[in-house]
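Up next, chain A:
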Amino acid sequence: MKFVLVTGTTLSQAQGKEHGKVSPKYKEAVAVCELAEEDMERLGVKPGDPVRVTSPYGSVVVKAVKARDPTPGIAFIPTGIWANAVTAPETSAAGIPSYKCIEVEIEPAPGEKVPDLEELLKQSVGVKG
Partner candidate 1 sequence: MGELLIKNGIVYDPINGVEGEQMDIAIKDGVVVEEVSPQAEVIDASGMLVFPGGVDIHSHIAGSKVNAGRLLRPEDHYRDPEPKTEYTRSGVGYTVPSIFTIGYRYARMGYTTVIEPATPSLKTRHTHEELDDIPILDKACFPLFGNDLMLLEYIRDGKLEEATGYVAWMLEAVKGYAIKIVNPGGLEAWSWGKNLEGIDDEVPGLGITPREILRTLCTISKMLKLPHPIHVHPNNLGKPGNYETTLKTMDCVADLYEGGKPIIHLTHVQFTGYGGHSWLNLSSKAPEIAKYVNAHPHVSVDLGQVIFGEATTMTADGPFQFILHQMTGNKWVNADVEVETGAGVVPYVYKRSNYVNAVQWAIGLELALEVKDPWRVFLTTDHPNAGPFMEYPRVISWLMSRKAREKVVSKLPRSARRRMNIETMDREYTWTEIAIITRAGTAKSLGLKSKGHLGVGADGDVAVYPINPREVDPAKDYKLVRRAFRNAQWVVKEGEVVVSQGRVVSSLKGKTFWVKPSISSDALEAARQEIKGKFKRYYTVEFENYIVPESFLARPCMLKAEGS
Partner candidate 2 sequence: MPVIQGAVCAFCGCVCDDLEVLVENNEIKDVKYACAIGREKVLNCVKERDPRVLIRENGKFREASLEEALDRAAEILANSKYPLLYGWSNTSCEAIKIGVALAEELGGVIDNTACVCHGPGLEAVHEVGVVEGTLGQARHRADLIVYWGCNPTQAHMRHMMRYSAMSQGIFRSGRKERKVVVVDVRKTTTARLADVFLQVKPGKDYELFQALRMAIRDEEIEAEEVAGIPVEQIEELADMMVSCQVGFLFFGLGLTQSSAKNENIAAAISLIRDLNFKTKWLMLPMRGHHNVTGANKVTLWETGYPFAVDFSHGYPRYNPGETSSTDLLARGEVDAALIVASDPVANMPAQIAKHFAKIPVIDIDPLMTATGLLSDVRIPAAFTGIEAEGTLYRMDGVPLVSKKLVEPPEGILPDKILLQRLLEKVRKLRRR
């Protein structure tokens, strides 16, 4: 299903960040995708189920959660490396990538694991050595 993806800061993302990016609290806070309840129903996923988010720039599995600010058609992933697996590198000659309003495809990903930080690093950025 097609969505417009918005990424941004949240309270728990900010708190998690201060615990360190390798902390479970941080992953808990940001490796999620907030969706409106009716969108979840249409996708056939329940809160806590893995979903795969795919943009022209990449793909990532995150946990579906109920949006606090539900707007059908809009998916929200908190700022972080999970979100940035799919954000757009184009800077429009302004230096800034497009972190918001990205067209994505979201589908249920039953059985797939939400990668932890190091796994995701390997998958979407690369490793040294």
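As a convention for this text, a residue touches a chain if its C-beta (ideal position, glycine included) is under 8 Å from a C-beta of that chain, and two chains touch if they have at least 3 such contacts; residues count from 1.
Candidate selection criterion: all candidates are chains of the complex that A comes from, given by their letters.
What you see is a predicted model, and the numbers here were worked out from it, not measured in a lab.
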item	value
Interface partner of chain A in the complex, by touch - 1 or 2	2
Residues of chain A defined as touching candidate 2 within the complex	4, 6-11, 14-15, 18-23, 57-58, 67-71, 74, 76, 79-81, 84-85, 87-89, 91-101, 117-118, 121, 124-129
